[in-house]
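With one protein chain withheld, the remaining protein chains of the complex are depicted in position.
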Amino acid sequence: MSTRLVGSVAATLAMVLVAGCGGSSGADGKIELSLGLFSDFGYDKLIEEYMASHPNIKIEQRKVKMEQHNTQLATQLAGGRGAADIVALEEGVVSQFRASKDKFVNLAEYGAKDLKDQWAGWKWNQGTTDGGEFVLGLGTDMGSLGLCYRADLFAAAGLPTDRTEVAKLWPTWADYVKVADQFTAKTPNVKFVDTGRNVYKAILDQTEEGYFAKDDSYIAESNDKVKAAFDTAAALGTKQQTGALEPFSQDWNVALKQGSFATTTCPAWSLALIKAGAGDAAAGKWDVTKAPGEGGNWGGSFLAIPKQGKHPKEAYELAKWLTAPEQQKRIFKETGNLPSQPKVYQDAEVLATVNEYFNSAPVGQIFASSAESLKPTYRGTKDSKVGPVFGTALTRVEQGKQSAAEAWTQALKEATDAAK
Amino acid sequence: MTVTRQETEAAPAVSVSPSKEPKRFRLSSWDARYTPYLIIAPFFLVFGIFGLYPLVYTAWVSLHDWQLIDGNQGFVGLANYVELFGDSKFWNALFNTLSLFVLSTVPQLLAALGLAALLDRGLRGSAFWRAGVLLPNVISVAAVALVFAQFFGRDFGIVNFLLGFVGIDPIDWRAETWASHLAVSTMVMWRWTGYNALLYLAAMQSVPKDMYESATLDGAGRWRMFWSITVPSIRPTILFTVVTSTIGGLQLFAEPALFDPGFAANNSTGGSDRQFQTLVLYMYEKGFRLFDAGYAATVAWMLFVVVLVVAVVNFTLTRRIAGKG
Partner (left out) sequence: MKNAKAGPLLYGFLVAVLAASIFPLYYSFIVASKDNSVLGEKVPPLIPGGNLVENITRVFDTVDFWLAMQNSFIVASSVAISNVVLGTLAGFAFSRLRFRGRDSLFLVVLGTAMVPTQLGVIPLYMLMSDLDWYGTLQAVIVPVLIGSFAVFWMRQACEETVPYELIEAARMDGCSVLRTFWHVGFPAVRPQAAVLGMFTFMTAWNDFFWPLIVLDPNDSPTVQVALSTLASGYYTDYSLMLAGASIAVLPVIAIFVLLSRQIVGGLMQGALKG
């Protein structure tokens, strides 16, 4: 063991130290661009095409889980090195990164402002700051909100099952709560909704100002709309009409498969998750319709360019190309990620899209109209710090740990701390 | 470790007295004097660069209002520490950390000791058994967490399924403090018992056989031999594992993080009411979720102090207990 071992230590170490594992730029004179992504942006084919038409450019994707992606990106920005040339910023955290805009390239420098009209107004605004002077990111997809429901469970509860009829049941969220009561009265063993948290989020997202006023001042304490949204969702929890599930978690998948809840707020991208979780056995049982209130959006991302990258210009060209309407349309067709550009989501072909699994629901239409009617809420710089506090508060109510009032008081206190 | 005992035992060691060996004086004395430093140097070099520097840097950061991405926003002195002492979330995390530590480490080390004693009894196919008990430590913690998350599922988990047979109602393992602590501790125990058992086993094998033989002649039972011969003989290893599991147990991160489905969804870090949020998770929340690096560094330093105190206490306690034959 002895001498051979020592020899191989030396050899291995030398190998590792000498072979500078992977340099970033130009082994063969090509410009190397990296894309830091999470989940599935559906870029695989597009990237191959782009490399074929731009022989001097080599592109690689880095995919990790969203949570890791954000942690890594923050570390890389703090450390001043290592971030991908183009990074995806999810809607929920984009405001947080917006606060560190000097770590990013102002895309306006490369003429991004000329592209403004491609996107829905609110989507464009989410990606900019300084009154629109600083363009942080170009929008990719969006998460127009619909409401998914199990038609068979509705039938069992004596509720209508047709999606237009169902939509008529709940013009407002107050109506939605009434339907919940009717549902529970008939079928007490099935939960009406997976989690109250997303109901809360959906209601709040339909208000103009949430936790922060448009001047970025913290107003959660005085904003009645926050309290109203919270109370509505908490009431569902208190009456045990929610499944107290973490969306997309393992338990959530199981509940889907077992058919233990009847509705869920569903952004466009979540249809695939519902389908995967519920499985083939539930095909045609799930349907999707208009959500209560006026429109809604959950999720969707932006492509931004960290300043530390070596090739900002080339990176910008690539980001611009990937987010251009033609490409967005193709991504939609391949993955179902909903484009954030009116020209695309109002394209006849997109509008005509139906989802077979969801009882052939005209998802193109439903989501496009949701996006159209959306008056998005203003997201403060610290929105992503404050928001989760109210989410966990609702979970406490659902778990029976606290009353709605207790949960609210604690949430408000924590939120005020986080907003400091 | 056993510093005092060391002193007396080490006396006859390699001290080269120059007067006795005038011939080899130069080489030997240089060798005896400096080679020890040379061979412990790599440790201090590596630690100095990759351990000490971050530690000192973190201390520096904790004295500032420091944003993760934007960096230093100004010196604030001890303000972060003052805030920390009045921060109920910090005390909550400290409580959870200590509770999880006690729940997972004490039974784990006792079980490991027992398991090692069994494995030490001339078994057939000993390598097989050893590999078997070590297996839990081999698989990546992410996969372990995934499997245990399924086991402890509220609605359809195996644990609740089995409890159902004995008439126990399903438990929401993530909602309640004690239930979540129990579940996370189970995961930790499962992963580390075999590991510690093998450490004990390695030590037990160097206990001289003749000690047992003479004890057998004296008619000592197995149980008495275990406590009066085996345990005292491997006392240093026991102390060692107590210290290392104290360190590991107080720095739990992956298990509770992955046990919380809200963690990956960017919502919670250790339960809806932080009921299983450990200090490291709290540090993570402050640093990587809220980007408050200054405060996170403060938590980190307090964690360091806690580990130090608990390790010394445990060390002293264990030395007293294991020392009595």
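Which chain is which? They are A and B, in the order written, and residues in each are numbered from 1.
The rule is simple: a residue touches a chain if its C-beta (ideal position, glycine included) is under 8 Å from a C-beta of that chain, and two chains touch if they have at least 3 such contacts.
What you see is a predicted model; the values in this text were computed from it and never measured.
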item	value
Residue of B:Phe101, B:Tyr195, B:Phe276 or B:Tyr295 in touch with the missing chain, whole complex considered	B:Tyr195
Contact residue for the chain not shown (choose from B:Val82, B:Ala143, B:Ile168 or B:Val313)	B:Ala143
Hidden partner chain, touching residue among B:Phe47, B:Phe75, B:Trp91 or B:Trp178	B:Phe47
Footprint left on subunit A by the chain that the document does not show	1-2, 5-6, 8-9, 12-13, 15-17, 20-22, 24, 34, 38-40, 60-66, 68, 71-72, 75-76, 78-82, 248, 250, 253-254, 256-258, 269-270, 272-273, 276-277, 279
Interface residues of subunit B (partner: the chain not displayed)	1, 3, 6-7, 10, 12-16, 24, 27-28, 31-33, 35-37, 39-40, 42-44, 46-47, 49-55, 57-58, 61, 68, 115, 118-124, 126-127, 129-144, 146-148, 150-151, 156, 158, 161, 190, 194-195, 198-199, 202-203, 205-206, 208-209, 212, 222, 225-226, 229-230, 236-237, 240, 243-244, 247, 251, 253-254, 280, 283-284, 287, 293, 297, 300-301, 303-304, 307-308, 311
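Operating definition for what follows: only the chains that are shown with their structure count from here on.
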item	value
Mean-CA-position distance for subunit B and subunit A (Å)	38
Of all residues in subunit A, those that touch subunit B in their complex	65-67, 70-71, 74-75, 77-78, 92-93, 96-97, 99-100, 102-103, 197, 244, 246-252, 254-255, 258, 260, 384-385, 388, 391-393, 395-396, 399-402, 418
Footprint of subunit A on subunit B - complex, ascending	67-71, 146, 149-150, 153-156, 172, 175, 261-268, 272-273, 288-291, 293
